[in-house]
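A single protein chain has been omitted; all remaining protein chains appear in their positions.
As written, the chains take the letters A, B and C, and residue 1 is the first residue of each chain.
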């Protein structure tokens, strides 16, 4: 008999939300979770209505987090794990309280809007020994993991240069003025935090950079800018970065680049080989050993390592995409949670799940970028 | 409150099967179905074990179809719909009996191994008024539907030329001799039917051709061939086709084309414009009006029609793929079934679901291709 | 000291012509030829004016071929080679007379409008021992030659399937009615011969197929069609082909496929590997060995054989294109001519130059395709 499904509750993600629905599809795809309830909105009626849309038991569609924690704590079939999918400024409090109540947590990124809050969560995870996954979901793509494995095994030699970019265009015009819900909170410092594009997507690019290379950025010099008049947060940012081994990188994040939908792309160059991966064609990885013909690795095709193979659902040529990569994070987190319940160490892909430490790192990145930019792109350590 | 989930049973798809798992992910993704039981294998123990893997109630993991039909018919929470995901030669019998028992059916393709059986099923669907979907799953891709809508609305003008191909390479060597389960039955006339590649993938290419253009092929001249010595069924086939309006097409299906993973591709050319779509990059549709710059339509991007929009889950640039397209067929079939239960006509994407008529058409195609090839590529009407 | 430049005269290619200017750039690029005169138009004044545009000596810009042959024959610096770049129906006569006058000939394709004429020219070449090149220019691309070398050396194993296509869109509307000079003669049976698209571009596709594979097509079944009402010659054609070894092919040529500019593309699949090449991205060749990752060979990149290397002018990544490939034919023909002058055998790329035999073969192909199509796509041997 397969392990039981984990009971999942959700904070946020009510009617009209985007990422909440993604989390739910991700939780469902591999059948490792059962959504049982949550607080889907700060408006109690909307929370209940959203739960009804999801065919949940009305009594588990709570008006407040307090209600949920109080009630669930005492149910025999209590929730195992809580997904926090609210806007950025509302991650910290529910994540903290869920941890304190003994629940495992899956939290959207960026983890918090201040570094102090991020570190506090990290501390609390250490104390409570709960699983805490942060949905840097792009690390769930099989070929991202393949690249990580190839770099870790030395196939690229010493890494010398990394080029990471994440370009979108949906904020190229002031859509926040038209009532676009996704835009409205993202351009608002009260809800988004100290950064705009750098926080929303730059942090994904940064995580991908460190995740794939297995190296730490030690310094950055960032020039954040505002392209659309009237905005208060960056909608474009370019930066130079350096690694401890002397390797150099640049990172570009923009939400005002017409013609780019969700253009997260990374290129890593080492002494022995280079590789390139792009999120919009995620089923291919280009690998170019020095002096040899470039090769195209495919998700499910020949020559994949264990990490990639474990993250593949259907044969090569049958494209998997964003939802599947997101689901991979969820399924690997399920392995972590089950291992935690069973008091044993996890292994395999579970060890690749972004944790609270990655969440902290992301906030450090945002803070460093903002700080550097405020000082005219001075170098800032992180 | 959302409509209840439909109760789904499955015939086939036990441990080690490929397409059964895909059907289950497809059924799960949009949360319209709940898998409740089935006959997962002709081996009763394997059926039960497979059900246990899926966390199903043991009493609903049946040893035989008879058991299932007898028992389920009398349950208050009886199954709504049965997915038939067995090898080709085992579609007809369970589909027939499920229809007769009053269940709706979702059946894999090709529908049957003989045209008589296909027509019998079609007749029975008419009698029983059950929903009968055939998983020509590639018609679930949003941009396939977009192309269909554009052609239907006249944006391409009169269609003149169609080029369809479906190239794979996994049978380029005699893998059936190595125990590959998927290969073994596909190259076996007893289980696969009268055709090999033409039945397995050619029928998808044919369905896509007629689905997208909205036109009927009236004649074909096929040259089926066997590339790998010792095989008894075609592993490659090329054919000329003609439509009623005088338009011409060619179709190529091959499982021995090294470097092709799942290369289903269609190009349609009309008097006013042309378009191209490829399954391996399904989130893009190239549209070229005569005398203008080609445009790239994207899943979720600007300018989509109603059919495509209704089949999109996540924003453009966040790739959706094979599982999502398959899920679309399932979800649209759910709409059909709910409409049937409620005694009303379905609308929207539900009307795009491939039906038993498409299943019959696919078998006609296979029979015509085989017949033509046996007569040295003589023209055969269909 | 390098060998002297060859003295080149041209028949056709006056003001307003397309292919004549291409021949002249091709002749110039590698500095192996000096254009010294010609008959650039059937209108004497236009011939002289065209020559003046080219800064030629007025006395060598002849009013008629007779004039040219009579005069040049007696000059001490007489012409070495004549390029025939007139419309199809005007190839035979000047080519014949130039051969008879002792000149080498470079002739555009298709060689002639009747097979009898083509064979007569072939016979005459044998008698006169002159070099006779036919500008199947796509065979001049380095990566086409690389593919030929790889196939010849067995890297693909036995060839099983070939898919060749040549799609354009410039005749998708009746541009001949608007005075387009290129279109007008191509759709006119008097000037173009028995075929339209099949003669103009299909013959390129056919030559490429036999050139690259090194195999002979033994049978074809063609369905030629007319998409634009009022035309008398095919503007679209699809066909099945068979090789002596049992391999199968299909070939598609169309000038009515919107969105295709000059889409000549070939895919060859053998028992050991497959490869793909497309004229619009000619600096890449995709090579996929069975069970391995596909590799991208580049013009000038790692792993090229002698034929490709010899046809490269600038380093990889610095694109070469159509003019360079055309120039390759000219330069290799120069090697043939110099060898002929010096009474020795040629070697290297010179042996790859399409000859009168290829010209004859092309006319056989056109005749077979037309004949098959007239008999409802019956198989025709060739």
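In this text, a residue touches a chain if its C-beta (ideal position, glycine included) is under 8 Å from a C-beta of that chain, and two chains touch if they have at least 3 such contacts.
Because the structure is predicted, anything quoted here is derived from the model rather than measured.
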What are the shown chains in contact with the chain that isn't displayed?
-> A, B, C
Touching the absent chain when the full complex is considered, from A:113, A:236, A:316 or A:331 | A:236
For the chain left off this view, which of B:57, B:296 or B:351 is in contact with it?
-> B:296
Residue touching the undisplayed chain, where the options are C:28, C:46 or C:96 = C:28
Sole residue of C:42, C:128, C:316 or C:371 that reaches the chain not shown, by the stated touch rule | C:316
Contact partner of the left-out chain, one of C:192, C:298 or C:372 | C:298
Chain C residues that touch the omitted chain in the full complex | 1-2, 4-5, 18, 21-22, 24-25, 28-31, 52-55, 168, 170, 260-263, 279-283, 298, 300-301, 313-324
On chain A, the omitted chain is touched by residues 160-161, 163, 165, 169, 172-173, 221, 223, 225, 227, 236, 238-240, 242, 246, 248-250, 252, 254, 256-260, 267, 269-276, 286-291, 294, 376-377, 379
Residues in chain B touching the chain absent from view | 287, 291-298, 301-303
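In the analysis below, only the chains that are shown with their structure count from here on.
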Which of line, ring, star, complete or other matches the graph of chains that touch?
-> complete
CA centre of chain B versus CA centre of chain C: separation in Å?
-> 43
Interface hub residues of chain C, defined as touching at least two other chains | 287, 291, 294
